[in-house]
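Take a look at this one; I'll ask things after.
Left out: one protein chain. Kept in place: all the others.
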Amino acid sequence: MRLIALLLLCLCATVVWAGQTTPFKLDIGQGGKCVKDPEWMRKNHMQLLKHQRDEAVRKGARDDKVSLKTCVECHASTKDNSVIARDDSFCVACHRYEAVKLDCFECHSGVRKSYWLKRNAK
Amino acid sequence: MATLSALHTKNKLFYLLLALGGLMVLAGLYAVHMMEEHGHIISGMNNQIVWGLPHVFAIFLIVAASGVLNVASIGSVFGKTIYKARAPLASLLSVAMLAGGLTVLMLDLGRPDRIIVAATNFNITSVFAWNIVLYSGMFSLVAVYLWTMMEQCMNCWTKPAGFAVFAWRFILTTGTGLIFAFLLARQAYGSALLPPMFIVLSFAWGLAVFHVVQAVIYAWNEKVLDPTILQRKKNLLGIFVLGSLYMVATYHFTNLYFANRVEFEHFILFDGGLFPNLFWWGYVFFGNLIPLALIYLPGLGQTRCVMAASMAVVLGAFVFLYVFIIGGQAFPLSIFPGFEVSSTFADGQINEYHPSVYEFLVGIMGLAIAFMITTVSVRVLNFMPQDKHYIAD
Partner (left out) sequence: MSEVNNQRRAFLKTSLGAAAVAIAPGMLLFDMAHGSTEPVSGKVRWGMLIDTNQCKPGCDECVTACNTENGLSGGKLPTDSQWIRKIEIKDISTGRQSSLPMMCQHCEHPPCVDVCPTAASFKRADGIVLVDKHRCIGCRYCMMACPYKARSFVHEPLHDQNPDVPRGKGTVESCTLCVHRIDEGLQPACATSCPNKAILFGDLNDPNSPIAQKLRTVASTQVRADLKLNTGIRYQGL
């Protein structure tokens, strides 16, 4: 049921924003130069993540350049070190706007690893 | 002849039954939602008893779905007229129960939202994966079979379709038995006897379900089943019950002969608390001996007795599966044979299982789905067995 809803929403949500501005508030964290240009990433980041995930999990080919951890490292908010903590967090803001379910962080940590290690060392 | 007001009452009753079934399905869906939200922690299942009540219900429905087709096969494959008249109803029941069982199995998954993954990633060595093919194949085959029976210009294809269904259902029940037969390390399972045992069990359970449903439909339509027909079908049920008792006895006897399984057999047959009681009283006595008495004892064996016998067989089936599935997991897995073991992960301990209301509701939902499909179909399409004046084949 949830899956059908998700598929339908994916089909509907083909809106790609023109220009550089987003119609909602978005905390891009540190940002900086991404592995691909932002326009491409907006449309295709899931393909990149999916490909990388199969390579890393099943073959052990860990390309840190395109790993989810590295995404979080750059894009976690500088305020709370997370990509999912708030409504305007990097992943949440967009996914909410597009109404696409965000499934990664049920298992993956949405927190910057460096911060997580520091906090858990205490 | 039924009067108009009687028809009205019946109509109301029909919708009431439908609403009841729908309510049960809704309750099941609510339980599924809760299990999605909170995880399986709210069920009684745990890391030791990994399969629980939902699997008891699901496996009953799937095995009985295969067995009920026996009625159709005897008609189409072996050409017995009285069974031929019942083939459409049997096929309908099969589809309904299969749908119910699979829904339960699917919704009990840890990630039911990912069910599509099961279709896109297929592990060729997994009997679960084979079963996905077997179940969907069964749906389509039975649908085609039904079509050839109900569409008159397709009647010439009934026999080949019947043969295909006949073969497919054997393989399907074999697949269900293999799920357990392939568990090499567990004392309770891992036996090549399980697939044939499940096939014979399916005959008895399927026919019992068929008897119950048929009796209800006849009563609903205020018709009386020809006693000679009932006589024959009653004898068949008796033979199937004896057959399944024989298979179950053989399974336990062979286990008793293997030194490494003797302990398990002692647990399940004698000193395992609830399980031996369920096995001897629930399954052997209530699920086999009582039906046999009702069928064969002189003076008994009328319509009402056959009904009671069939219902006892169905209840016995649930008890059997509970002992087989839960009891099999409750007995500690032997990792170090010949050693006394203890750990924080219940090694060497009898595992406890306390089913919660949620998993019960999920299981019941399977029955409710089967009930609703059957009720609606029987009302809108002609599944009523049409007997000509009975002539012995």
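Lettered A and B in written order, each chain numbered from 1.
Keep in mind that, in the parts below, a contact is a pair of C-beta atoms (placed from the backbone, for glycine too) under 8 Å apart; a residue touches a chain by one contact, two chains touch by 3 or more.
Computed from a prediction, not measured in an experiment: that's the story for all the values here.
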Shown chains that the omitted chain touches within the full complex: A, B
Given B:20, B:34, B:85 or B:129, the one touching the chain that is not displayed: B:129
Among B:3, B:344 or B:386, residue touching the chain not depicted: B:344
Of B:20, B:164, B:183 or B:269, the residue in touch with the unshown chain: B:183
Touching residues (missing chain, whole complex) on chain A: 53-55, 57-65, 69, 72, 106-109, 111-113, 116, 120
Sites on chain B contacted by the missing partner chain, in the whole complex: 38-41, 46-51, 109-112, 114-115, 117-118, 121-123, 125-129, 132, 179, 182-186, 189, 329, 333, 335-336, 338-347, 351-352
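Throughout what follows, only the chains that are shown with their structure count from here on.
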Separation of mean Cα positions, chain B and chain A [Å, integer]: 46
